[in-house]
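Removed from the display is one protein chain of the complex; every other protein chain stays in position.
Presenting chain A:
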Amino acid sequence: MEEYKTLYLSEKDNVAVALSEIPANVSVAIRNNGKEIIVQVLEPIRFGHKFAVRLIKKSEDIKKYGEVIGAAVMDIEAGAHVHVHNLEGKRGRGDKIVN
């Protein structure tokens, strides 16, 4: 298995960060506190971008650094790219205010 550098910051997190360019359909190991999880990455993940480490259900909080960075706007499969197409920030959302 080719080694792709990743960063999995907290066991509470449901996303990990690619620290190398990861192509589609490869197995990637993510590690935290000596524990290793293998994730089948489904699509290319660019350096610095995030992928789901497990299934994230629609409306579920997305966590990185062990903290909430937004919510899923759709079900996100394990190994899928997580970014603005499926993650919405929850703060500073004046557009969500109904007059």
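Rule of thumb we're sticking to: contacts are C-beta pairs under 8 Å (C-beta built on N, C-alpha and C of every residue); 3 or more make two chains touch, one makes a residue touch a chain; residues count from 1.
Keep this in mind: contacts and distances are computed from a predicted model.
Participant: Tell me the UniProt name of the left-out chain, picking from "(2Fe-2S)-binding protein", "Formate dehydrogenase (Quinone-dependent) catalytic subunit", "Altronate dehydratase" or "Thiolase domain-containing protein".
Facilitator: Its record in UniProt gives the absent chain the protein name "Altronate dehydratase".
Participant: Quickly run down the residues of chain A that touch the omitted chain.
Facilitator: Touching the missing chain: residues 7, 17, 19, 46-50, 64-65, 67-70, 82-84, 87-97, 99.
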